[in-house]
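A single protein chain has been removed from this complex, and every other one stays in its place.
Now for subunit A:
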Amino acid sequence: MPLILGMSVLLACQFAGELVARGLALPIPGPVVGMVILLVVLMVHGKVPTSLRLAGEGLLRYLTLLFVPAGVGVMVHFRLIGEDLWAIMLTLVGSTLVTLGVTGWVLDRLSRQHAVRTGRPGNEP
């Protein structure tokens, strides 16, 4: 039963998220709003129920698998991508490289400075 209870909580939050996102015509998808709703619920409740942890962490462990069906959908766009193939591939590789570098560098620096200023190491759990 705990798995069913945990799954119901996740689906209920997603449902509430979809309602809010559609109702207010937000550009953010329902599940992301649902994530915020669940976070607020957990903050108010003060702990993560065992049933929810069981269902949630089970799903997160196989998160990579869940992307496969959508990923196969790339095949539908072979023609569109093919028309600008080199421009697209070079841009994606170059820009992802720069983005990874800049984000990682900025956060690494800032979190270290932050740790020095507040007198607390930033990388303790």
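Here, contacts are C-beta pairs under 8 Å (C-beta built on N, C-alpha and C of every residue); 3 or more make two chains touch, one makes a residue touch a chain; residues count from 1.
Heads up, the rule we're going with is that contacts and distances are computed from a predicted model.
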item	value
Omitted chain, identified by the protein name its UniProt record gives, among "Cytochrome c oxidase subunit I+III", "4-vinyl reductase 4VR domain-containing protein", "ABC transporter permease" or "Putative murein hydrolase (TIGR00659 family)"	"Putative murein hydrolase (TIGR00659 family)"
Footprint left on subunit A by the chain that the document does not show	7, 10-11, 13-14, 17, 27-32, 34-39, 42-43, 48, 52-53, 55-57, 59-61, 63-77, 80-81, 83-84, 86-88, 90-108, 110-111, 113-114, 118, 120, 122-125
